[in-house]
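The other protein chains are all here in position, but one chain of the complex has been omitted.
Think of it as A, B and C in the order they're written, each chain with its own count starting at 1.
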Amino acid sequence: MVEFLSLKDAVTKYLKSGDSAAFEGFTHLIPHAAAHEVIRQGIDELTVIRMTPDLIYDQLIGMGLVKKMIFSYAGNPGVGLLRRVRDAVENGWPRSITLEEHSHAALANAYEAGAAGLPCAVFRGYLGTDLQRVNPNIKSITCPFTGEELAAVPSVLPDVAFIHALKADRKGNVLIEGILGVQKEAVMAAKSSIVTVEEIVDDLDTHMNATILPHWAVSAICEVPGGAHPSYTQGYYRRDNKTYIDWDTIAVDRGKFQAWMEEHVLKQDPGVFADRIKGLEVTQ
Amino acid sequence: MVEFLSLKDAVTKYLKSGDSAAFEGFTHLIPHAAAHEVIRQGIDELTVIRMTPDLIYDQLIGMGLVKKMIFSYAGNPGVGLLRRVRDAVENGWPRSITLEEHSHAALANAYEAGAAGLPCAVFRGYLGTDLQRVNPNIKSITCPFTGEELAAVPSVLPDVAFIHALKADRKGNVLIEGILGVQKEAVMAAKSSIVTVEEIVDDLDTHMNATILPHWAVSAICEVPGGAHPSYTQGYYRRDNKTYIDWDTIAVDRGKFQAWMEEHVLKQDPGVFADRIKGLEVTQ
Amino acid sequence: MSDLDFTPDEMMAIAASRALTNTDVCFVGIGPPSAACNIARLTHAPDITLIYESGTIGTAPDVLPLSIGDGELCDTALTTVSVPEMFRYWLQGGKITVGFLGAAQIDRFANINTTVVGDYEHPTVRLPGGGGAPEIASSSQEIYITMKQSKRGFVEKIDFFTSFGHGEGGDHRARMGIASKGPTLLITDLAIWKPDPVTKELTVVSLHPRTTKERVQQTVSWAVRFSDDLQETPAPTEEELSVLRALKARTAAAQAGNKVETA
Partner (left out) sequence: MSDLDFTPDEMMAIAASRALTNTDVCFVGIGPPSAACNIARLTHAPDITLIYESGTIGTAPDVLPLSIGDGELCDTALTTVSVPEMFRYWLQGGKITVGFLGAAQIDRFANINTTVVGDYEHPTVRLPGGGGAPEIASSSQEIYITMKQSKRGFVEKIDFFTSFGHGEGGDHRARMGIASKGPTLLITDLAIWKPDPVTKELTVVSLHPRTTKERVQQTVSWAVRFSDDLQETPAPTEEELSVLRALKARTAAAQAGNKVETA
C-alpha cells in the first residue's frame, strides 16, 4: 500500500547496501533526483540495472557505489561515451565493476517478463552476436512446436525500482504519459518502488487507456518538481540538452567530476530541482 | 498498404474457403457485420479462432461454415451456453467440428506471441488442469535459469483477422479505445486484416499513447456504422443486452435459427447495422 | 436472527461480500462473484479494487455488468489495459489478492469444472469452458468461490479439472508446484465452507440462518464435514439488503430499458 514520503525518507526506508536497483527512464522521465538522494545517503555495493545508463549511472559509478551494472547501452545519448563508466571499466577507478551486458531487446523482454512474474524472457535475439559469448546469462530454449532455437535471459527482478512520473492523485495512483520506456514494467517487477512526481493532484484527468500504476502497485510517492532534470517530463519541461552536452567536459576529469558532485549533489537536497527547470517549462 | 473497400469486396478479396480466421472482440467491438458478410458469401471449411466465441461463432457454426474452433470460453456472456455450438459438438449438426480448447491466459499469450513474431507463447499456466490432457497443442518448456516448467502453446497466426474499431483517419490509421481485448494483437499476428469502423474522420483526435494501428499494418478498412451491434462501440452506442438475452430462445431451435439467419443475415447487407443501433446511441 | 425477509440467494451474495476487504485487489468472475464484489464495494469496502478480465482495473459499475466487458466497467475504471497485459502483468504477475470464481461442478477439495458434463470427447453437456479460471485459480494469492448448492453441482468426482483447487487434498497443491494458497473460502446459498487446515477437505464452518445440517447434506453428493465449532452466519443487515436490492433493480432496469433510454 502506497505511502507519501519525502524522497529522503523513501530512500532510507527501501534501499539497502547490496540491493539491486533499477533507475529507469528512456531519455524521458529519468529519476535524477532519486539517484542524487541515493548518492547523498552513500548506499553502496549496488547492482544497478538499466537499459540506457546515462548521467546518473556515470555519477553512481564515479562515486564508487556500484559493484555491478546490468545494461544494454551505456552512453550519453547523442554526445558520446560515459567517462566515469569507462574509467571504472578500463582502469578500475574508483573501483572495478562487473558488467552484465545485453541488447535492448533482451532487457526490454527481461523487464516485461519480470512484470509478468516469469523467471525468464524468451525472444528471437542475439543471432550471430558475440554477446552470448561474454554473458553467461544469455541462454537458449527450443520451441516445442517448431524446433526453433530462441534466446532466453533471466527476468529483471530488482529489489527497488526508481521512476519519475508526471503526477499522482491523492490516493497514490500514478500517471505516465509520453515516451513510456520500461518504467511500468520496472515497478511491477520490483519488490519495492519509489516514484517521484512533478505534482500531486485531485484528478489525473487523462485517457481511459492511459498508463496508470494503481496506488496498491507502488511503495512510495515523493513530490519532487523538476525531479527528472536534465531529462524531461512530458507537458512540464523540456530536455536540457545543453546540460547533457556539458556533462562530457565535467566527467572526463576525475577531479572536476568530484568537485561537481560535491557542489551539485552532496551539498544539495531534492528541493533544488524545481529551480533547475526554470526557463525550460512547457506552456501547455 | 491499406485500402478502403466495401465490406463485401474486402471479404471476397481476403478470405478463402479453408482459411483460419480470428473475429476478435472482448465483449466490446465484436465484428458482427463482418461475420454476417462471411456467412452471406458462404465461405466455408474455416478454422475460427477467438478467446470468447459468442453469437457470431454460434451463427458461423450453425450455418455449417466451420470445421475447427480454437477458443477459451464459448458462452453467451451472462446468459448461458451457445446452443448452436452445443448442437455441433454434442450432435454433429449441421456438421461435426473439431475443438482446440485453451484457457484465456493461454490464448491471450498466444495472440501476444503471434503479434511478436514468435512461434510459441511461454507462460505459467494449466497447473493441475485437464486441458493439457485433451489438447496436444499444450506443451511445456523448462526455464534454463530456474528449472521451472512453464506452459507453451503455439502462437495464433490467423490467415485473416477481423476487428471492429471506433474510427480511421483518411490515411487509414485506426483507433481502438475502451476495452481493448486482443484486437491489436490479432491484426498484427495475421497475414491480412479487415477492420470495420464506425466512421472515417480527418483527425483521430486522441491521446499520445492511444492504441492506434498504423495504416501500413492493416489490409482493408470498411466503414460500417453500427457494425459491432449487438456488441457496442465505446463512445458511439451501448451494448444491446436484450438482443443477447433473446438470442438464447432463437438459437435453441434449429428451425427458428435458420429462419432468423435467413431473415436477418442472408437477406441483408452491411447497411442494416446503422438502423440496429437506433436508440442505443451514446451522447458524448 | 434478523426479522428481515431475505432469500438464500441474497444471503449468499451478502455473505460472500463480507469476506472482502478494503485492501483487496479482486479478480472478479461474472455472475454471483460480481454481485458479491460490488456489494462489498457499496457497503464496507469502498476502496476495494475490482478487476475484470476484460482489462478494467479499479472499476466501480453502477449496475451489474451482464458480461465481463460491458461499457460500464470501462467507463468507471481507473484504467483499462489490453487482455494480454491483464493476464501477464496483473494476474500472472501476482498482483491479485483474491480471485473470485463461480463453478458448474465442485468437489470436496474445491476442484472446479466449468468445461463439460460427461466425457470430454462425447459430452452430455458442453459447458462454456474455463475462460480465465484455470490461471485465476493458480496465480491469485487466494481463491474464493461462490455457487448455489445442488447434487448436480456438488459432486463426488468432477468430470473435468478446469481449475485445480486442492487436488486430492493435503499438500497436493504444493506438490503440483503451485505456490499460491488456492481456495480458502466457499460461500453458498446455505453455508460458508473452509478447507480443513490439514486435509484441505471443504468443511462447513457456518450455516446460514434458517438452514439445517440436513438441508446442506441433501444438496451435496459426498458426506459433508461440519466444523466442531459450527457458527450461524449473521443475517443480512438492512443496509446490506437494501444495497443489494437497489443494485439488482438498477441492473434489471438498465437491461430491460436497453433500447429506450440514452446514456
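Simple rule for what comes next: contacts are C-beta pairs under 8 Å (C-beta built on N, C-alpha and C of every residue); 3 or more make two chains touch, one makes a residue touch a chain.
Quick caveat, the model's predicted, so the values are computed rather than measured.
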Margin query: I'd like to know which visible chains would be in contact with the absent chain if the whole complex were considered.
Written below: A, B
Next item on the list: Kindly state which of the options B:Asn137, B:Asn209 or B:Thr243 is in contact with the chain not pictured.
Entry: B:Asn209
Checklist line | Full-complex contact with the absent chain, from A:Ala74, A:Leu204 or A:Val265 | finding: A:Ala74
Item checked: Which of A:Glu37, A:Glu198 or A:Asp240 contacts the chain that the document leaves out -> A:Asp240
Note to self: In the whole complex, not just what's shown, which of A:Lys167, A:Lys184 or A:His215 touches the removed chain?
What the structure shows: A:Lys184
Checklist line | Touch residues of subunit B, complete complex, unshown partner | finding: 1, 112, 115-118, 171, 173, 184-185, 188, 208-212, 214, 216-217
Check: At which residues does subunit A meet the chain that is not included here?
Finding: 26-28, 51-52, 71-75, 77-79, 81-82, 85-86, 89-90, 101, 103-105, 108-109, 111-112, 123-131, 134, 148-149, 178-182, 184-185, 211, 232, 234, 238-242, 244-245, 279-283
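The rule is simple: only the chains that are shown with their structure count from here on.
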Next item on the list: Taking CA centroids for every chain, report which one is farthest away from subunit B.
Entry: A
Notebook entry, point to check: For subunit A and subunit B, what's the span in angstrom between their mean Cα positions?
Noted result: 39
Notebook entry, point to check: subunit B to subunit C: how many Å between their CA centres?
Noted result: 28
Item checked: Junction residues of subunit C, two or more chains touched -> 74, 80-81, 88, 92, 139
Next item on the list: Could you tell me which residues belong to subunit B and also touch two or more other chains?
Entry: 123-124, 148, 178, 180, 211, 234
